[in-house]
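Heads up: the structure comes next, in structure tokens.
Note that this is a trimmed complex: some chains were dropped, and none of the rest were shifted.
Each chain carries a letter (A and B) given by its place in the written order, and its residues are counted from 1.
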Amino acid sequence: MHLSVYLSGEIHTDWRDEIAQGAADLPVSFTAPVTDHAASDDCGVAILGAESDKFWHDRKGAGLNAIRTRKGIEEADIVVVRFGEKYKQWNAAFDAGYAAALGKSLIIMHGSDHAHALKEVDAAANAVCETPQQVVDMLRYVIAGTLPG
Amino acid sequence: MHLSVYLSGEIHTDWRDEIAQGAADLPVSFTAPVTDHAASDDCGVAILGAESDKFWHDRKGAGLNAIRTRKGIEEADIVVVRFGEKYKQWNAAFDAGYAAALGKSLIIMHGSDHAHALKEVDAAANAVCETPQQVVDMLRYVIAGTLPG
């Protein structure tokens, strides 16, 4: 059993690398958004031409990023969405909703202080966890049926 | 042409009433989440029994609220999602993603200070606006083809 996993959400820590390293021996392929923040913000105008209005500057970039996000989510067996400590992260919640409507298996990662604010998102998930290691443990269990420790 | 409209998001101002009043002469039916904050938080345990752990207290409530949200979004022609000034509002962004994946027409309302944080959500929308009156004007235009003023 091979799993395709899309890693959505927070882009300021190396949680994606931790998961990839922990799962290096498993038949899993990972996709993710572009995590270079500056490139992600400016890709639209860099390729398609400058905009004087920041709103349309953002729109052009969001259009391109959506191509990658849609591809990643639609081909995923599991969508993992991590909510970090800072920022609004509405695109992470948007991805979670999009994935839920497509019937994808959903894993939500966040600290316990966000639990109440994320209760609707968590209720749509197969699992709620806090650490990359837990994601690795779940992938291993789903594929191989083995538990940690 | 009759429109079904689901009004998602911020529950601390009377924007839903403003829209309903402005559109009172139009063939539109509105649905919305339960906007009684306390009832929405406690519905699960009130009906299904208390939980000692807040996480499962929340889970029980979110399960019930999801019945209403799913019904509202799936039957809507248009989903309007309002992001207010405060709180994380991840359930609003989740609803927007869910609606987008179902191919619903989407209208996003928010102040200009949230524009950058909401750029992915806005890019999935048919329209981005700031006021309830603009929503009313759009509903009137979509139904009757007439513009304000």
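Simple rule for what comes next: contacts are C-beta pairs under 8 Å (C-beta built on N, C-alpha and C of every residue); 3 or more make two chains touch, one makes a residue touch a chain.
None of these values were measured; they are calculated from a predicted model.
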{"item": "Homomeric assembly size (copies in this file), of which only 2 appear in place", "value": "8"}
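Note that only the chains that are shown with their structure count from here on.
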{"item": "Angle of the C-alpha superposing rotation, chain A to chain B, to the nearest 5 degrees", "value": "180"}
{"item": "Distance from chain B to chain A - Cα centre to Cα centre, in angstrom", "value": "23"}
{"item": "Of all residues in chain A, those that touch chain B in their complex", "value": "54-55, 58-59, 61-63, 65-66, 69, 83, 87-102, 114-124, 128"}
